[in-house]
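Read the structure below first, then the notes.
Excluded from the complex is one protein chain; the other protein chains are retained at their positions.
Up next, chain A:
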Amino acid sequence: MSSDPRRRAQPPPPPPPPPAAATPETIPPITTLDGTTDEREIQSPPNGSTHPQQQQPPIVEPTPTESTPYTLKFCTVCASNNNRSMEAHLRLTTTTPPYPTISFGTGSLVRLPGPSISQPNVYNFNTTSYSSMYDELAGKDQRLYRANGILPMLERNKGVKWGPERWQDWRVGVPRVGRRSPAAVLQEQEGQGQGQGQGGPVQYHTTAKTEAEFKDDAGYAGTEAGTVDIVITCEERCWDAVVDDLLTRGSPLNRPVHVFNVDIKDNHEEALVGGKAILELADELNAAARRERDVWVSGGGEESGFDGGVQGAREGFDERVPEILAGWQERWPGLPALWTLAWF
């Protein structure tokens, strides 16, 4: 990529935003005069949504009106619930505080690369655990699967949750408490998977955890009710599948859900980048949502009883989503994004 010396002078890409949201209503004066002024002007998006300076939180720390600070609940989705969605799942749950997160795949089966492109390793959703996949592939060809990154990936996934889940089988709103669906675990224990690897039946090892409980999943806290506020898919195909599925379900819960797509190529490197970007998006969304609630409290909703709320406080989280996404997209032009407000 050719570079311009003047371009160098420009500040590095904005750091991941601090948790508090920007105040996009006011465009700050341009303070730096080191020859980058004009560029900066160009750089700023028309609505000036994200400037590093702006992101200094003008808002006081959330007053602890509730026992724990409010967080949005997230769901990440990719095709096989193995690479991209799991990387994002990991990212979202290793930040502090961890976001309540669950993850799914929209494919018909879990497909992992095999020895050749025509011989993928195929598993069933919901009934196969990451650890059984790991064990099987390690037994088949440890060198190959370590070299192509599958085993490290599964190892990571093992630490995040029990096994890949299919979006279409997810019963939204069914509490995720206690053990996973007994059938799944039972099947797993019997080693009855119908998955096929390299044309032959897969021999599942019976070392599956017998206590496959929801609470062992990373980011469990907050997802007990089995609903989320934000769904982030990692591929346009998955976004289509999710939106279509939600339309077909007929939205019996009457609960709004923001469905995003962040297009990430399906490889380990891109998944890492994508995970970072998703976390950034999540941080911004969460900050905006939290701010909506906090501003209400500090701005006179409850305590003062006056209508003297902070300007912009009336602008809620939901309508700011397109703006937030646009700002995020400016910083992540390589990950084309999409969004809709759907219903559970």
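We take it that a residue touches a chain if its C-beta (ideal position, glycine included) is under 8 Å from a C-beta of that chain, and two chains touch if they have at least 3 such contacts; residues count from 1.
Criterion: contacts and distances are computed from a predicted model.
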Which listed name, "Trm112p-domain-containing protein", "Ribosomal RNA-processing protein 43", "Symplekin/Pta1 N-terminal domain-containing protein" or "DNA-directed RNA polymerases I and III subunit RPAC1", is the one UniProt assigns to the chain that has been left out?
-> "Symplekin/Pta1 N-terminal domain-containing protein"
Touching the left-out chain: which of A:97, A:139 or A:252?
-> A:252
Residue-wise, where is chain A in contact with the chain that is not depicted?
-> 1-4, 6-7, 38-39, 42, 45-47, 49, 65-67, 171-175, 177-178, 224-225, 227, 239-240, 243-244, 246-248, 250-256, 292-293, 296-297, 301-302, 305, 307, 314-319, 321-323, 325-327, 329-330, 333, 336-344
